[in-house]
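Let me give you the structure first, and then I'll get to my questions.
The complex appears here minus one protein chain, its other protein chains still in place.
The first chain written gets the first letter, and so on, giving A, B and C; residue counts start at 1 in each chain.
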Amino acid sequence: MSFSMIRTTTFQLATVVAVLLGFGTPVAVAQNAPASAGTPDPELILDLIAANRTLASHGIVDAYGHVSVRHNLDPNRFLMAAARAPALVTEADIIEYTLDGVPVDLRGRSQYSERFIHAEIYKARPDVISVVHNHSPSVIPFGISDVPIKPVYHMSAFIGEGLPIYDIRDESGMTNMLVNNPVKGGALAAELGDATAVLMRGHGVAVTGSSIPFAVARSIYLEVNAAIQLQAIGLGGSVTYLDPAEAREVLEAGENRGYDRPWELWRRDALEQ
Amino acid sequence: MSFSMIRTTTFQLATVVAVLLGFGTPVAVAQNAPASAGTPDPELILDLIAANRTLASHGIVDAYGHVSVRHNLDPNRFLMAAARAPALVTEADIIEYTLDGVPVDLRGRSQYSERFIHAEIYKARPDVISVVHNHSPSVIPFGISDVPIKPVYHMSAFIGEGLPIYDIRDESGMTNMLVNNPVKGGALAAELGDATAVLMRGHGVAVTGSSIPFAVARSIYLEVNAAIQLQAIGLGGSVTYLDPAEAREVLEAGENRGYDRPWELWRRDALEQ
Amino acid sequence: MSFSMIRTTTFQLATVVAVLLGFGTPVAVAQNAPASAGTPDPELILDLIAANRTLASHGIVDAYGHVSVRHNLDPNRFLMAAARAPALVTEADIIEYTLDGVPVDLRGRSQYSERFIHAEIYKARPDVISVVHNHSPSVIPFGISDVPIKPVYHMSAFIGEGLPIYDIRDESGMTNMLVNNPVKGGALAAELGDATAVLMRGHGVAVTGSSIPFAVARSIYLEVNAAIQLQAIGLGGSVTYLDPAEAREVLEAGENRGYDRPWELWRRDALEQ
Partner (left out) sequence: MSFSMIRTTTFQLATVVAVLLGFGTPVAVAQNAPASAGTPDPELILDLIAANRTLASHGIVDAYGHVSVRHNLDPNRFLMAAARAPALVTEADIIEYTLDGVPVDLRGRSQYSERFIHAEIYKARPDVISVVHNHSPSVIPFGISDVPIKPVYHMSAFIGEGLPIYDIRDESGMTNMLVNNPVKGGALAAELGDATAVLMRGHGVAVTGSSIPFAVARSIYLEVNAAIQLQAIGLGGSVTYLDPAEAREVLEAGENRGYDRPWELWRRDALEQ
């Protein structure tokens, strides 16, 4: 039984529930506030706050960008901060959302208009437990160039044979570039497919993980990979990327030991601020 | 005769020449100090101090460069620090200026010789409430190259279809490169036209905004855009910039939500120093 | 069966395989713990902790990468931290290892799976007293490009006429890229030969030194050299590298005065944290 098979099976129930919910009942949802799934694990909230601050301290997000996590009590809910700079996020900012991007209890807090990136990915990908959206600077070039991103080393094996690019123009024409409704979020999730991340042309990237540490670490190593690849191409010679078989071996061996090692460091640094 | 004495003499002569060149009635102005528009909103002063420090902490200005804001009580006055490094600016440094660049009450403080960049833009562009002048490092190349700056993502939609370049040589010949009188300031403002910013060949950039957060955020994202564009071009493939229609959509939707989100972060960080 | 349980099982199996593959008498070793060479010089331990933190503060390691030193009482033992981020390493994390990569007294601490990089280099190179393994970002391109790394200035004279590249694929085929057993470590050490460092294709580098300061300083100046060489090549003209005879002269003159000067600074900064 392969590693990826296991993960798929574990979350099969969530898929069914998510599909049944769809995004067909937004009006009803708006009229009757959705029920809360209950108080999340306090450690998960601390992880989410640490994720916000870690992404900011590593330059992966500036005042824009966001990170979310699926609720530990209900796969049909996810948790994400109110609309403020990630470096400033505290527990009071965390909002519970349905997979339609409807807040359970807004209490006057402002919302990220692009929460549908998260909502639709959770709907489409039951294996995904955490999502990061960012505009990290070295990744942007690969979303607007015809030169594809590729893994330069084992730390970015999750890139595999490359990453899909979502061009909002393909489905939505000329827009303000924001994935600010379920239709755009759904198109993004469709472009993501089974990949670990999807580049967004003229915008940024959406990164997934089977936990907060995976989504955060992949966001950071995607930026590192992009910066290194830019340099390697700049040398002007031929470049040897990770072989797809090598990338698969890295993932099957646990993908950089599950990122437990950086997470110990990042969470400590973030919560000791 | 000491080295510093020589320099003082040179600058005194320059002052006389500048006053003689100036628009309007500089001699009378020098004799009869212009009246103050009154005490500015204390929050505006705090914003201006925060702007100075934020630009410094983000590497947009080093010890040179400056930021100003139109007086909240009189559109014919603007506020800008005395001539010192932006990181050091406090309330005692803020000088009120007429749109001819004449200080209302100098009290012995030294002045930025390039205050005419600000004065002349405020004269020519009533919609502009704040101006930043800086030498941010990734923007300089686009002022001296025939490769035009273009928006790589929605955060820099204010670039639109590109930015004008002011070459001081066109009107003023061989100079010390400083926009240190109203004639040069006027030529710069004319080159700016309706754009959000104007590159200055061999020098830097002048950036405008409808508020301090807009002028500061555009200065920061112009630098980020330049750095990303440099990388995208370095990949060697074709590059897809933001479509002009997309750029317009972003601006019409409020241009990155008015930069309220970064401003909460930047002002807090700047004033908590 | 939870996700983390799966991973644990996978690693247990890997451990067994690694032990079976190992050189010498791994089973006996597992049963009869090797004897300790005795308490190391406390100053050496402080140097090792300072090395961990210095490499982290200089961006040579992030949460991954490691540094070791040969035991001062026994050339057949070396000292290295348990598997955690170098920035977090303290005295309690230091483990004594045999040159087969077997811990003398593990006490439940987790181990770097790539300790065999260190073990096999110490076996093959008696002159080596300290080893660093890292993924420093500007060095990676030279491990995956056909453009060779060369010394751009006297600080990196230890590069000599270039550095060998270890491609794990040559001996081990498609792997998870980790040098996690003695066979791979031995192949890496063979590729290193008499050089000061060996690049690792799609992975990073292993750097040696006749002391901790040498291994740390070479790691830092290898990164600096790589970044400078990338820029020099980016200029598009011809590049003049250090002549091999000049490189030899630098090394014969003591190689940057033995790095005593940076080590005073780095150790102070690291231990005053």
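We adopt the following convention: a residue touches a chain if its C-beta (ideal position, glycine included) is under 8 Å from a C-beta of that chain, and two chains touch if they have at least 3 such contacts.
A quick note: this is a predicted structure, and the numbers were derived from the prediction, not measured.
Peer 1: So which of the visible chains would the left-out chain be touching?
Peer 2: Visible chains that the missing one touches: B, C.
Peer 1: From the list B:38, B:75 or B:202, which touches the chain that is not on show?
Peer 2: B:202
Peer 1: Touching the left-out chain: which of B:46, B:83, B:104 or B:183?
Peer 2: B:83
Peer 1: Out of C:142, C:214 or C:241, which is the one that touches the chain we can't see?
Peer 2: C:241
Peer 1: Take the complete complex as the reference. Which residues in chain C touch the chain that isn't displayed?
Peer 2: Chain C touches the chain not shown through residues 151-155, 157, 224, 227-228, 231-232, 234-243, 245-246, 249-250, 252-253, 256-257, 261-262, 264-266, 268.
Peer 1: Quickly run down the residues of chain B that touch the omitted chain.
Peer 2: Per the touch rule, chain B residues meeting the hidden chain are 1, 3-4, 6-7, 10-11, 14, 62-64, 83-85, 87-88, 113, 135, 137-138, 140-142, 144-147, 169, 174-178, 201-204, 230, 233-234.
By our rule, only the chains that are shown with their structure count from here on.
Peer 1: Of all the other chains, whose mean CA position lies farthest from chain A?
Peer 2: B
Peer 1: Could you put a whole-Å number on the gap between the CA centroids of chain A and chain C?
Peer 2: 33
Peer 1: Can you work out the whole-Å distance between the CA centroids of chain A and chain B?
Peer 2: 37
Peer 1: For chain B, jot down the residues that touch at least 2 other chains.
Peer 2: 234
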